[in-house]
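Beneath this line is the structure, given in structure tokens, with notes to follow.
Below is a slice of the complex: some chains, not all, each in place.
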Amino acid sequence: MNIDQLLLQSLQLLGLGMGSVFIILCLLIIIIQVIAKLVPEVESPTASAPLPTSAPANTQHIAAIQSAIHQYRRNRQTKS
Amino acid sequence: MEQGLLDLWASTGIANFTLGQVIMIIIGGGLIYLAIAKGFEPLLLIPIGFGGVLANIPVADIAGPEGLLGILYHSGIESGVFPLLIFMGVGAMTDFGPLLARPSLMILGAAAQFGIFFTLFGAIAMNLIPGMEFTMADAAAIAIIGGADGPTAIYVASRLAPDLLGAIAVAAYSYMALVPIIQPPIMKLLTTEEERKTKMTQLRHVSKLEKIIFPLALLLVTLLLLPSAAPLVGMLCFGNLLKESGVVDRLSNTAQNELINIVTIFLGLAVGSKLAADKFLSVETIGILLLGMVAFSIGTAAGLLMGKLMYRLSGGTVNPLIGAAGVSAVPMAARVANKIGLQANPQNFLLMHAMGPNVAGVIGSAVAAGVLLAIVG
């Protein structure tokens, strides 16, 4: 490929590349705005905490188990 | 005994050094000096510089296929694993909140990618200079320096032009460290005092749910339109989802601490393995350093000019300085915008406003990388 072709191709890439970047980022802008409009309807101030309650299941379990272990050990110590 | 002494002498470095290796060891030492004494991106430039020194030790062949650096390069960079894991960690550390609060500023992060594509053209044009010979793949790998994002640059270079990887990575991190020196003159040249004084209104509150949905939406757009950017963008989104989901904090913490630290050490050393004298000491490296500087400057200028346009269109509510943060170089570029803004108006805190374009620049250059990989790769 000679230098003229390369230069032409790189100019094309400039156009295609900047076009792609703008199209994708503009699309994201629109999507973010749509999400922002939809989300507040779903999310009331108090409803913003539904995830924490159901989510950290594992740590809750662990906490529950640990407290049970502690209780069990305390009982043992009181006894012995 | 004489034979033993001769063998031992024949195995010394002194008896085996080439001039190129000596120069490269000095360059490696220079990078370490800049990293420690001048604070140039030390997290990367200390490992890269040290790796460069190790790679140029004669006899030991540490950067060879059976040496430590060679093994790290082969398994982590040739495969693409290390930059993708770094990107996951970056995702887990990034707060897209400022971007979501005012998404229109994302356009600044798009404009700044002009530096990449202009440099691609410039690299091809450099072939007119005798001695320079850049293929389209080389040019694309060099151009990505303009993305001002280390892992993206390393990922693209490892795919398109592994021989140039050392110079490209060094240029990318060096210029990211130099952002406080490169950007201010351009910012002052292209903006008026009036523009720089512009204060911006406070950002709106962004809900947790929006932050959870965003990485998924970003991934969706990428996989629909530009799947070649999906590895990079996907790992960024994955890391960010780990963080924002709020239910896997132990994974998120590991991704943004131990895991990214381990991979950073390995990545730096492995990049250093590409500072071997025969690859690095060439006229092409000078071209790469020049083009990298051009890429940064043009990217900054493009971001600023788009900032000026938004200043006009928005009736003077957007400070054009934050356009310069669109090149990424997170969070350095946002800090520079903040600093120049404060010089013009001591009440003018632009940092949070600049973070939006700043992280948009990360997305923008990952998208640009996808385009280059799709068409050139």
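When the chains are written out, they are named A and B in that same order, and each has its own residue count from 1.
Here is the rule we use: a contact is a pair of C-beta atoms (placed from the backbone, for glycine too) under 8 Å apart; a residue touches a chain by one contact, two chains touch by 3 or more.
None of the values given here were measured: they were computed from a predicted structure.
K.L.:
Since just one copy per chain kind is on show, how would you write the full make-up of the complex?
P.N.:
A x3, B x3
We take it that only the chains that are shown with their structure count from here on.
K.L.:
With chain centres defined as C-alpha means, what is the inter-centre distance between chain A and chain B in Å?
P.N.:
Chain centroid spacing, chain A to chain B, equals 23 Å.
K.L.:
Quick one: in the complex, what on chain A touches chain B?
P.N.:
Residues in contact with chain B: 3, 6-7, 9-11, 13-14, 16-18, 20-29, 31-33, 35-36, 39-40, 42-43, 48, 51-52, 55-56.
K.L.:
Tell me, which parts of chain B touch chain A in their complex?
P.N.:
Chain B reaches chain A through residues 99-100, 103-104, 106-107, 109-110, 113-114, 116-118, 120-121, 123-125, 127-128, 136, 139-140, 206-210, 213-214, 217-218, 221-222, 225-226, 245-247, 249, 360, 363-364, 367-368, 370-372, 375-376.
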